[in-house]
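Accompanying notes for the structure given below.
Of the protein chains in this complex, one is absent; all others appear in place.
And now, subunit A:
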Amino acid sequence: MAADIRPKRPFRWHIGVFLAPAVLVYTAIMILPLAGTLQLSLFRNIEQHQVFVGLENFRMLFGDPNWSVGFWNALRNNTWFFIIHMLVQNPIGVMLAALLSSPRLRFAAFYRTAIFVPTILSFVIVGFAWKLILSPLWGVAPHLMDLVGLKSLFTPWLGKEQYALTALSLISVWQFVGIPMMLIYAALLSIPEEVIEAAECDGITGLAQFWKIKLPLILPSIGIISILTFVGNFNAFDLIYTAQGALAGPNYSTDILGTFLYRAFFGFQLQVGDPNMGAAIATMMFLIILGGVCVYLFLVQTRLRRYQF
């Protein structure tokens, strides 16, 4: 360390000047409010005063039927939302990336650009556009299904309790498939030519090459997209809100933690907003996300072998 060689170096003010703005804004607007929210979840507003109640809010959230039914429902729905993303979005993303990275593929740049388009659109656009397409009023979806002879299968998916959440998850998959595609594509491009050539010399080509050579090499990237999906899904709100409103209809069947938090915090229609319960739900979301990140950092990432070229 330089400091050991010259112990009497003057205090380097410029380091502080360079760091200060970022650290100040980040601490004041992000870290302190986050800590404040965690703290707020331990208090309750009794006669205009914030009174410390320990874990009482959480007991209510898990035990009081007024809250717990909604909470467990939201958590269950959110888990399903995440499972669909893992089962549909990430495999499709990996497949598209594998196809895109095949050598000398023509129009690769065009495909890449086009498939990423939905990802840059806002949730408001995505939610409404799909609402229109799936609407029985307009009839685009039944018309298209008629072309392949499946018209009888059409129902207004977004309006039926048993289908709405899956339909919304698939819309979200449609929107975000570009992200795993790009990250995996980058990982595939960084595999050195020699490794692939060595595999070819051993007669491993095509699909076998993908499963045996490339897939193990891109596992760390698959780990990253899994955790990004996890964080994104358990923090989602906008799509449900734009497509189904804050009540996450029909009959709360598409309610996820984000919309549940919004209603608890701000209130909606007959329900009065309660910042302390909102903070308790946000704390639960924080713990869930933190848990996921820890599982990833300590269990998944350390076991994935990284290869240095």
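Operating definition for what follows: contacts are C-beta pairs under 8 Å (C-beta built on N, C-alpha and C of every residue); 3 or more make two chains touch, one makes a residue touch a chain; residues count from 1.
Quick note on the criterion: contacts and distances are computed from a predicted model.
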Complex member absent from the view - protein name from UniProt, among "Cytochrome bd-type quinol oxidase, subunit 1", "Small basic protein", "Biotin synthase" or "Carbohydrate ABC transporter permease": "Carbohydrate ABC transporter permease"
Sole contact to the chain not displayed, among A:Phe62, A:Trp80 or A:Phe116: A:Phe116
Which residue of A:Phe62, A:Trp174 or A:Phe268 touches the chain not shown here: A:Trp174
Touch with the omitted chain, as defined above, among A:Asn66, A:Ser190 or A:Gln271: A:Ser190
Residue in contact with the excluded chain [from A:Leu19, A:Val69 or A:Leu87]: A:Leu19
Contact partner of the left-out chain, one of A:Ala74, A:Ala248 or A:Ala279: A:Ala279
Subunit A residues touching the omitted chain (full complex): 1-3, 12, 14-15, 17-19, 21-23, 25-26, 28-37, 40, 92, 95-96, 99-100, 102-107, 110-118, 120-126, 128-130, 132-133, 138-140, 143-144, 174, 177-178, 182-183, 185-187, 189-190, 196-197, 200, 205-206, 224, 227, 231, 235, 237-238, 241-242, 258, 261, 265-266, 275, 278-279, 282-283, 285-286, 289-290, 293
